[in-house]
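Shown here: the complex without one of its protein chains, the others still in place.
Moving on to subunit A:
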Amino acid sequence: MSRYLLRQLSLLLVTLWLLTLLAFGLGHWFSGDFITNTSGIFPEDIRFADVAEARAAGADVFSQYSAYLSHLFRGDWGVSLLDGEPVFEQIALRFGATLEIALLAFILALLPGVPLGVIAALYFRKTIDHTILTLSLSGYSIPVFWFAQIAILVIAIHWGLVPISGQINPLYEITPRSGSIILDIFLEQPEHMGAALHSAFAHMVLPICILAIMPMMLIIRLMRNSMLDVLGQNFITSGYAKGLSTARVLWNHALPNAMQQVMRQLGTLISLLITNTMIIEVIFSWPGLGSWLVRSIYERDYPVIQGGLLVISALILLITIALNIFHAWRYPQVRKDLYAAS
């Protein structure tokens, strides 16, 4: 296991290093001045001379890269070309908002997704199975932005059940600290905390539900297939031969083994979820990383693009590796598959 951990860790470090190389390279490849692209300071600016010196302008690429790295580690990721806001602070503030809806959507996708997949597998090729499959296929194939707009039109505007966009009613005057609105409410301790929380949840419901649809449909299909696969395995038969009840065979043997196969796919699922989160953030004006990054791409705000690329790739990378490690820790025979020896 320790060897496996080391390998995963080195994979993480090497990939992160490659990412910094890419981000650094982007500074050169983007049109315009390298110093402006990475620091966000225009040549007309008073500070430009200092910044250019600190970032080793005019020197060779290696000293530029090392200067870039030292800035990166110090948390000096430059400022936005548009509004002069420091990139790192903005990321820290928006990261929480993105993670909040992505995480909640993921949980919302897992909770019904897993049991529905199991049910579909247990009623293989019966009406229930067909119904679930049809629903999941249609849910999977409808684009998320279309879904979101229809939901806003019907649920938020026509029925008026929930607010259209934003994180919370601005009347509550919650200062963003962590980015996650629920956490911020608890940090702020406003006068009408219950009402503030209620407003925050009302704003959250629609984006989270829409975000959850696609991963849920995928989980249903993955779960159904892996459950079908596991139910045909010999150790299920021997479970029955031991005299175990159907419930115990399912719970002790079928489900954990089926989850193992689903777990392998969760990494790809999460990167899909993050991409969808960015779209949803734009539609619902959710002040997260996604909407900010989309805007910056639109406006060619290079320091922001660089920072956002770094953070989102690092996030997906971290999640994937964390999942790998959890998978190997939870399922011992995987470690054997990886080395062909214990």
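Here, a contact is a pair of C-beta atoms (placed from the backbone, for glycine too) under 8 Å apart; a residue touches a chain by one contact, two chains touch by 3 or more; residues count from 1.
Quick note on the criterion: contacts and distances are computed from a predicted model.
As stated in its UniProt record, the chain not included in the shown complex is "ATP-binding cassette domain-containing protein", which appears among "Acyl carrier protein", "Glycerol-3-phosphate dehydrogenase", "Carbon-phosphorus lyase complex subunit" or "ATP-binding cassette domain-containing protein".
Interface note: of A:S31, A:T127, A:S141 or A:N234, the residue touching the hidden chain in the full complex is A:N234. Residue A:N252 is the one among A:Q149, A:N252 or A:T268 that touches the chain missing from this view. Seen from subunit A, the chain kept out of the figure touches residues 233-235, 237-245, 248, 252-253, 256-257, 260, 330-333, 336, 342.
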